[in-house]
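What you see is the complex with one protein chain gone and the rest in place.
We call the chains A and B, going by the order they appear; numbering starts again at 1 in every chain.
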Amino acid sequence: MSAARAVRPVSVASFAQAQNVRRDDQRNEVEGLLPVIAEAFGAIGITKDDVDFICSGSTDYLVGGPFSFVMALDAVGVWPPRSESHVEMDGAWALYEAWVLLQEGKVDAALVYSFGRSSLGDLNEILTLQLDPYTMAPLWPDIVSLNALQARALIDAGKATEADFAAVASRSRRDALANPKAQVAGDIPVETLLEDEYVVAPLRRHALPPITDGAAAIVLAAGDKATRWSERPAWITGFDHRIETHALGARDLTASPSTAKAGEVAGVAAGPVDLAEIHAPFAHQELIVREALGLDGTVTVNPSGGALAANPIMSAGLIRIGEAASRIAAGQADRAVAHATSGPCLQQNLVCVLEGA
Amino acid sequence: MADSEVLHAAHHIEYPYSRSLGPVLSAFMTGLRDGRLLGVTASGGRIVCPPSEYDPDTGDDVGELVEVGPGGVVESWAWVSTPLRKHPLDRPFAWALIRLDGADTALLHAVDAGSPGAVATGDRVVPRFRPAGERVGSLADIEAFVPEGGAV
Partner (left out) sequence: MTAATADERGPVTTLATPIALDFDFTPGVAQSRFLRGLEQGKFMGQRCSVCGKVYVPSRGTCPTDGVPTTEDVELSNSGTVTTFCVVNVPFAGQSIEIPYIAAQVLLDGANLSFMGLIQELPATEVRMGLRVEAVWVPEDELAPSLASVRYFRPNGEPDADYETYKEYL
């Protein structure tokens, strides 16, 4: 295994996600998580008693109620008392925390999950609350507008065109036709997409992610468990995340130095990359991340359809890792890169390198 | 259980936060109330506006506050044809990252340009402050920026 630094081999042993839908009206967070966690355990024939650590990612702002992550533990069953943690981040960062714990070598398996129902409130208001509360949030800029500023900066810098954004959307939703969990899929040519109305110019409807209710779970394993639970383990060989300033106007929005640095530390360039699952909720972001990771045209990007096919907030990053690992486990790829992002306009980025045997 | 049996309820929450500002943002907000814009000197002599308590790249201490603007240059913009309920303007406008004269970073604000053809990257804009008696020390003391020389 090639890696930028010595790591204890940890594999993504199992992955499950909920059916991604515009609104799951029938179930609360716990009821939505239950079958996902059951599927992740069931696929490798284990129970909650086989994992030593539980870590979740979610945000209470989505549901408008406090400590939803505590109630979500009802979906696991934490008796006898369990070792557990939570991050107010996408589940990809929860996975990072679990991976770090597994690096210590004291435990061999962890359950990581994330959940969120974006349909309950207004994301254009809720996501404003992640911004600087003194100089940005009081004006209530919405997430679509901020991404439109980033897309405009890319166009003005000569790095991309609206047709490039449409090409990302067209390919993503065409690939999503093969993803049974996708929310938005279809074979629509670029020329047709370019007839879409602007939501916030220069972003047209197709360049935006859907609003999604969803959940996802991953089981991480090391040691004997990793080889026992997987015929072809998807080993994590490099893992890092980096953040930039929250001050949007102090960043070059046309580049992602935090992705580049995380990719460097994770060792993306240490070997050939077969496929990449990039967490780019807005079409233009994929172009920035590809450049930052140095991925050329030979790399298959987002065969799942990516976040343009389903964007369950707090889970869409974790799902990228699960999708990449699933393709390694299935023998469809030998070396993959998974990326997750958080914050406005790619402020914070996580890169995970996965390899087959 | 049929759809109709799962209940719904309108749920409204409010967080009536009042934030203390600290010396740098206090000066910035006081400046806005007085009708002027301030930036702060950061590493390498860079002027950061809106100012922060620390250098946004290095985390180092910042130096003196200096007046910037009031005019500036649009670095990027996005056209909102249908304003949302909490947006600063209730008619179509542009969000813009505006690098004020003398500053090295950009401020986010609304540009009241009238139509998308009236704003472009590189354009000069100036702030339209609310009347002095209505200003409280907030970025909302600037109603919007407007194209320089062609205010809407």
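We adopt the following convention: a residue touches a chain if its C-beta (ideal position, glycine included) is under 8 Å from a C-beta of that chain, and two chains touch if they have at least 3 such contacts.
Nothing here was measured: the structure is a model prediction, and the numbers come from that model.
In the complete complex, the hidden chain is touched by one of A:Met71, A:Val107, A:Ile188 or A:Val299, namely A:Met71. For the chain missing from the display, the contacting residue among A:Glu31, A:Asp187 or A:Asp224 is A:Glu31, taking the whole complex into account.
Looking at A:Phe115, A:Tyr134 or A:Trp235, the residue that reaches the missing chain in the full complex is A:Tyr134.
Of the residues in chain A, those that touch the hidden partner chain are 25-31, 34, 37, 48, 61, 63-64, 71, 73-79, 119-122, 125-126, 129, 133-134, 137-138. Within the complete assembly, residues 1, 5-21, 23-27, 29-34, 64-65, 136-138 of chain B touch the chain that is not shown.
In this text, only the chains that are shown with their structure count from here on.
Chain A and chain B have Cα centroids separated by 30 Å. Listed in rising order, the residues of chain A touching chain B in the complex are 25-26, 64, 120, 124-125, 128, 133-136, 138-142, 145-146, 148-153, 156, 198, 200-203, 245, 247-250, 253. Considering their complex, residues 1, 3, 6, 11, 13, 17, 19, 21, 25, 28-29, 48, 50, 52, 56-57, 75-81, 84, 86-88, 95-99, 105-110, 116, 121, 138-140 of chain B touch chain A.
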